[in-house]
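Before we start, here is the structure in question, set down as structure tokens.
Subset of chains shown; positions unchanged.
Here the chain labels run A and B in written order, and each chain numbers its own residues starting at 1.
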């Protein structure tokens, strides 16, 4: 160890996991909308959805007897000339259900598939199994190192998965793109009873977020099952974003807009970010160190946070307000 | 890896820990009542206790000078013809106190002993030491693989234990039955000061719960030291249950009833579970997928949670209300 250290600390870097700073960003996936694979009307409607990601569902939204028909419907849609504007994802059935092999092989063979959501990911081997099927069935550009590697979403739905989450997050290199908190199954497995405060979920959601970020992955928050209450959805979405989630599952088209607005930065935070950015740069040019703005000490990490907020606003199509030297004095 | 994977994903299962779904259930242990081993009147009274579990205490409730007499009293009771209705447990003194060998060997030789609580379990080796004494002293039916393997309760009382909790949970296979959160010693070790909100304990209790569940173990919540306030006890008990604990320690007989009621499902939740169960089964028979009930989307995980609630009600002796097709439309 000492030998390599002598050559300089720039070589001292862990290889087990990497912070987001040193990796490609995961795709922007604010709302991830499930569309029941067995419902032709909803499948058709999904093509016009503004959701950042559409997850064509072969799992919980499809009853066992309807699985083969749903698989066929989804495969036809994913292989057609038409596709939604957002990411094209399929949620297959979990390993061990007996449906998963046909599900996965079928969707991987389609033209438009970009991502696969794997329910009940309880072990890193399950991720590696998906990777082995990608290697067997997909064209080179969808394989590791290709132009558009197929993305895998690891769905965390059990105590076992949470205990193994670091090993899961380290699996499927180049393909694993996000971890997802599947609250209903997770709570059933752990024995958690949900409350309106969601305090009982804080540990579990926080651990998922920090693990995802440590491995350069996105973090997708729970479904708001109360799909008729946009205000409850807004509150829950904003809370998830504050915890560090990068997006949220939607089970109804009318949830998409609320979620996507919540996961875009607020006007106030964009304005603040623009002011921090300008004042920091002016201050730095003048060769000064830490300084105050609105009674708060501004330093390098706050500057980086401001840059990140501005980048998200740009990605969400929100204009950045102009700020002048006068505004930050 | 790939060779075994090719034979099908049904073989892709982790071996390090297992979710509750794939293991025997831990025993129902809603209230675990400590009875001071040095107090003949309380020992006698314990025989009539309705508690799911009685933990005859040789540790904190017994002063050092009274240890040998208490050990003798407890051994006589545990070896007699009479026993309480609930589980018969002994809490021995911690490893390193100098009392633990005599405590353990004495209680393991008794006829009625069913479980041992091990205080200050800071390392998996301590669990394995208990197992080695079971193998040496107990009849075959109390050993691993026997009809009634003696159960071990691992008491988590320090920062070190929490950092090693996954290794502790993996120890004592076939004997380790539950992890227990010993708040007083734990807070003293970590430097936590308790508040009425218990927010400062949320991380620690949640981590214990999810680890216990990942290894198929029960999770026993903290003592409510405020033993004269049944309302505070009720609130604390219900909170623990929502976090996923399966039971709670009691230090006074008048705490047992409140705890056991809190850890049984509520009438409202049983009714809701019965409605979810029926509507899901009707919907499934009709070959439909996800659907709404009372404005909430019902799917497979919610159905499983409903089944679990009903099973707990049955175990606690609570009648399940009858629900008809008309009630779920």
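We take it that a contact is a pair of C-beta atoms (placed from the backbone, for glycine too) under 8 Å apart; a residue touches a chain by one contact, two chains touch by 3 or more.
As the structure is a prediction and not an experimental result, all values here were calculated from the model.
In this structure file the full complex is assembled from 3 copies of one chain, 2 of which are shown.
Here is the rule we go by: only the chains that are shown with their structure count from here on.
Our note on geometry: subunit A versus subunit B, Cα centroid distance of 35 Å, whole angstroms. Residues of subunit A touching subunit B in their complex: 36, 38-39, 60-66, 95-96, 98, 100-101, 122-123, 125-126, 128-129, 132, 157-160, 162-164, 182, 184-185, 187-195, 199-200, 202-204, 223, 225-229, 251-252. Taken together, the subunit B residues at the contact with subunit A in this complex read 1-2, 5, 8-10, 12-14, 16-21, 166, 199, 202-203, 206-207, 209-215, 219, 241-246, 269, 283-284, 287-290, 292, 295-297, 299-302, 304-305, 308.
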